[in-house]
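Below: the structure, in structure tokens.
A protein chain is absent from this complex, but the other protein chains hold their places.
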Amino acid sequence: MKFRANLYIGGAFFATAVIVGVLAPVIATHDPVFDANLMNAELPPSWEYPFGTDAQGRDIYSRVVHGARISLTVGLVAQCINSIIGVTLGLTAGYWGGWWDDLVSGLTNLMLAIPSLIFALAIMAILGPGLVSLLIALGLTSWSYSCRLARAQVLSLKSQGYIQAARILGYSDLRIMFTQLLPNILGPLIVIATLGAGGSILAEAALSFLGLGIRPPYPSWGSMLSDAREQITTAPWLSIFPGLAIFISVLGLNLLGDGLRDILDPQSRERTS
Amino acid sequence: MSAPLLDVENLRISLSQGGKSYGAVEDVSFSIASGETLGLVGESGCGKSITALAVMGLLRPPLSLGGGRITLDGGDIHNLPPAKLRQLRGKRIAMIFQEPMTALNPLSTVGRQIAEMFVLHTGANWSEATDRAVEALRQVQVPSPERRVKDFPHQLSGGMRQRVMIAIALACSPDLLIADEPTTALDVTVQAEIVDLMQELCAAKGTAILMISHDLGLVANMCRRVAVMYAGRIVEQQAAADIFERPQHPYTRGLIASLPRLGARIVHGRQRLQEISGVVPAITAFPTGCRFSPRCQRATGVCQSDDPQPTPLPENGLVRCHHHG
Partner (left out) sequence: MLAVLLRRLLNIIPTVGAVILVIFVLFSVIPGSFTSTGAEDGRMLDPQVMERMRKEMGLDDPLLERFGRYVGHTLVGDLGKSFRTREPVTKLIADRLWPSLKLAIAAMCFAILVGVPLGFIAALKPGSVVDSVSMIGAVSGLSLPQFWLGLMLMYLFGLLLGWLPSFGYGDGGPRYLILPALALGFNPMALLARTTRAAVLDVLNADFVRTARSKGMAETRVVTWHVMRNALVLVITTIGLQFGSLMGAAVVVEKLFSWPGLGSLLVDSVFQRDIPAVQGCILVIVLFFLVINTLVDLAYAVIDPRIRYA
């Protein structure tokens, strides 16, 4: 048994990000939105403001800490929606086959043909910025990977003895799918969901950076970077810290996913790529 | 008796796992004279394939040579510098593998894969080498070899692929051919053809064969001498005829009893084939004492405590059992 460094380091990074998000009101030293004071604008990092202040004099540290709530929530909830859609479609398509399978496969291919960030951007353009729009836009656009994976796994399991036996015993289709098939394909699906959550956090950051996601003044890491871009010459610390926060959270999830893959899905290696 | 072509003495192959070293193969000795055929028999996992890889100098981590000597024409193979060892491989010792589909590169024509041998070992250029590849294919009786050289492995049947493997192995007329389960992956009807072809060509070129198989019947037909391996050791070695008539080791007996005999049902009535109960132990969990004792019906206290030493049998044979005979 080798030491699973990526699992532990990834877990630690991600857990830190989650804890920071949960404890944000406690560990933030200033109000992230309303504690603006133009007298303190664009101060470099100091004891009072460890990450410096922005153009309105708000504390970047407190904003990054609060940003964890929005960024992680969007990333995780969006990935949950993706997983639920993908797994449900993939499971039923693989199990029932027939026209339903054709339909789902066609839909999956369509989703794969449109770069998901472009699709999400189009949806944001219609729905307008905001938290709910983000969840819809990101939750509906990257389910194709888990769908394909679930379908392929179900196809390979379907002919196995215990599934046939359950069918002969007269179990309902839904019962077979969710009590017999799902637990057996869960490992690879968890891996892909972990890696996907990192992707969702990045996508949220990108959309918010473009001004289509979370709108100012509420802090998400992406929207903070969007503000920071203008002041990159005068106040580079505005850009550094939110970016590091994204990097560490996503790196944590990616390492965690790699580590989980070694345990849960040893035969796959780089299937997700 | 002349000096043997290949002499393996007290070969040990180590498996390192989790910081520990295990003896995957221990105390294995055998020798093959020029033009002779030796059979090496045993269940899968008994160490016969890695013994073959050791002879080729192809052990890769976590396996490594742990001791003993392998000499070819009196020269120690493993003391050779890597470049010299490479010249030996393919040219003097060649090998055929079990699975002819995966043993050939799917993206390369079979002609090129045969021609490589001539480029590597005779310094031929590619066009000469390709011409000779056609000849090599003709020798292994592949129909219309001029066209077949341009085929890719997936376009050939299993038997044809194994013929290509034989053509590659025998391209440089090696002194020794190691055939590792060459017919296991093939249809029964093709098996005999491949074995005949192999024997015929080797006889013509004077090539000795180390025939590795789990099929005692096949080996007994092909070889003058047979060595039986169990859990990393040779447990019995005898002339092929003797081993069938007077098997000395209980494991060999078991192997013979588990062979179906054509027409046996008519003569003796319906009988169950004898299987050997249990499975081959894992390398990391070899039992103490005699390694076959947990599966052996004759096992007594001494078998569980003491490792049996080899007992010589007539005509250079040996058996490793406390209760042989």
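Note that the chains take the letters A and B in the order they are written out, and that residue 1 is the start of every chain.
Basically, a contact is a pair of C-beta atoms (placed from the backbone, for glycine too) under 8 Å apart; a residue touches a chain by one contact, two chains touch by 3 or more.
It should be emphasised that the depicted structure is a prediction, and the values quoted were computed from it without experimental measurement.
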Have a look at B:69, B:89, B:138 or B:323 and name the one touching the chain we're not showing.
-> B:89
Touch with the omitted chain, as defined above, among B:97, B:230 or B:251 | B:97
Among B:12, B:121 or B:205, which one is in touch with the chain left out?
-> B:121
Chain not shown: contacting residue from A:20, A:134 or A:202 | A:202
Chain B residues touching the chain left out here are 56, 58, 83, 86-91, 94-95, 97, 99, 102-108, 116-117, 120-121, 152, 154-155, 165, 168
Touching the unshown chain, chain A contributes residues 6, 106, 109-110, 112-118, 121-127, 198, 202, 205-206, 209-212, 222, 225, 228-229, 232-233, 236, 239-240, 242-243, 246-247, 250-251, 253-255, 258, 269-270, 273
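Here is the rule we use: only the chains that are shown with their structure count from here on.
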Using CA atom averages as chain centres, what separation in Å is found between chain A and chain B?
-> 53
